[in-house]
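One protein chain omitted, others in place.
A and B label the chains in the order they appear, each numbered from 1.
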Amino acid sequence: MSGVTLRNLIKAYGELRAVDDVSLEIREGELLALLGPSGCGKTTTLRAIAGFVQPTSGTVHFGERDVTAVPVHKRNVGMVFQGYALFPHLNVAKNVAFGLKVRGWDKQRVRKRVTEMLEWVQLAKLSERRARELSGGQQQRVALARAMAIKPEVLLLDEPFSALDAKLRLQMRTEIRQLQREAGITSVFVTHDQDEAMAIADRIGVINHGRLEQLGSAEDLYKRPVSRFVAGFIGKCNFIEGRVTAPGRFAAAGGVELRFAGQHAAGPAALCFRPEHAAVGPGTAAAGDNRLPVSVKSVTYLGPATEYELISESGENLLVSASSASGAAAAPQGERLVVSWRPEDCFVVD
Amino acid sequence: MPTSAGRVLFLVFVAAVFLFLVAPLVVIVWASFFADKILTFPPSGYTLAWYARAWQLPDFASGFLMSVQVAICATLGSLLLGVPAALAVERFRFPGREPLRQILLAPMYVPAIVAGAAVYLYFVQVEIATEVQLTATFPGVMIAHTMVGLPWTMRLVCASLATTGSIAEEAAQSLGANALQTFFYVTLPIIRPGVIAAALFSFIASFTELEMSLFLVGPGKTTLPIAIVNYLEWNLDSTIAAVATVQILIIGAVLLASDRFVNLGKAF
Partner (left out) sequence: MVELQERRLKPGALVIPALLLVSAFLLAPLALILRFSLDLYDPAQLMQGVFSLDNYVKVFTDPFYTQVLGFTAQIAALSTAICLLLGYPVAYFISRSHSERLRSLLIILTVLPLLMGNAVRSAAWMVVMGSSGLINGLLLAVGIIEEPVKILYTPTAVVIGLVSVLLPFAIITLQSVIDSIPASLEEAGRSLGYSPLRTMVAVVMPISLPGIVAAAAICFCLAMNAYATPVLIGGPSVHMMGPLVYQQIAKVANWPFGSALAWVLMAVTLVLTVVSTTYLSRRYF
């Protein structure tokens, strides 16, 4: 068992770089999510760890071992594929046993391990079934058992939950997370669903256009995004264009002066805040808060929260979310109000 | 994929198989230019004389002409019968549709030598019964060749229709087009590549047909493949290589033409 280290990984197809200088270290035993929009290079990165993709340059290490030039079948990775890729001509038990045969295990040892794995994923009773007779969730558990049976160094999962319906998705992701923790195996999974990533991953690597934008815990990414992309991709975010004029001071395009906590170089930038950190009201706000005059575009009652769609004087669309329990009220369209938030609750990105 | 000795061996193997498939054709084309009267490797020189000689041999000249004529007629027949049939089978639902499809594809599945024998004896019976001679005649050969082309037309036009589905035609009808208009403005353009491919493959199937023609040709009414086989039973020289090369060139030209209309990689 060891961690995985990627150093300056590049995968280029002609002029196009699917993976553009990615360096990251996956700690031993952690579950890391590679998160990003379709086509961002996260799957290519995963496949580079597996060995299906040969990097144009850069290295892949499992612990101390450099596996960059090692072919897939010698890397000892466990992989769960999108769609599970269970062998249709073999039953569940033989699927799970598949990787053990080639390692020269004797029949007794194989049978013992297969039983062990099937019990681990709670499918012991279905060992004689074929893949087509199993539900999606069951197939996924077989795929996991098969991958883990060989005692891999790393567990890789390619969009493992995308083929499941919503309810099953929630159920399976907690299960997989639990199983992964029990086994303590270094794992990487790829997803485009941020809720999923934030719910189960120890850390998340956000990938965009082949580059690793940010690596950190869910809280790091949400509260302290380092780039506009991360700020906008994780959760909802409001962006106010303008420039940083002095440490902690921001001049919005419309002329309003705003303050922010944290550091940022002077020059053009965007000030960001989350919808739940702002309040909207007639004009009374705590001293020291940022204020921005807006007019109401629409108000939507969602049950636990009420969402306000607002337009600032410089034409920017803003979203404020107020909990209904705090007594948020409806407001007619076009009404002029003031949005306010604390400087500590906002951040600046390029 | 990382290169390794195993992968290189695999590539060599695959290349060798393709060489095996293609080499004989290359060799016979090469041999058609040999200067020696008897086939010798390596040749002492090269000449075009055998092509001229081939044309002078009555069997080959008339065989060539007959093959071209029969192929053209058989192609027309195969299209005239096959295109409507394909339309009916793909766009209509009626009892017995699938068995009917199989029947129309049958000529492809019946062994050619069996079909040849059967059609020959049938023609003889027809002649006995009606005094109409079909053996050793142009119409007789043409009928057999049309049947050979029919499954190709069915397959290729049905594939065209199946991949596009009837959705375009339904759209046309919803916009007010009647059956005939829908056919000419919507269906026909859709099946055009399939029809052209069908024409070209029917032509090839007819031009190269051997086992059925064997029973149905006669003196003065023979096809090129039969003329080649007859010659080969007694002689093997550069003349026959020249004749074979001509057939190769014709088929090759037709294939090249068809590659523009149908992605050959997907037709099979």
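In the analysis below, a residue touches a chain if its C-beta (ideal position, glycine included) is under 8 Å from a C-beta of that chain, and two chains touch if they have at least 3 such contacts.
None of the values given here were measured: they were computed from a predicted structure.
Looking at A:A85, A:A199, A:V256 or A:V338, the residue that reaches the missing chain in the full complex is A:A85. Residue B:F215 is the one among B:F33, B:F64 or B:F215 that touches the chain not shown. Not every partner is drawn; the one left out touches chain A at residues 50, 52, 71-74, 76-79, 81-83, 85-89, 98-99, 102-103, 146-147, 150. Although one chain is not displayed, chain B still touches it through residues 1, 6-7, 10, 13-14, 17-18, 20-25, 27-28, 31, 38-42, 80-82, 84-85, 87-89, 91-94, 100, 103-104, 106-107, 109-122, 125, 143-144, 146-147, 150, 154, 166, 179, 204, 207-211, 214-215, 224-226, 228-229, 232-233, 236, 240-241, 244, 247-248, 251-252, 255, 259, 263-265, 268.
Throughout what follows, only the chains that are shown with their structure count from here on.
Rounded to whole angstrom units, the spacing between the C-alpha centres of chain A and chain B is 58.
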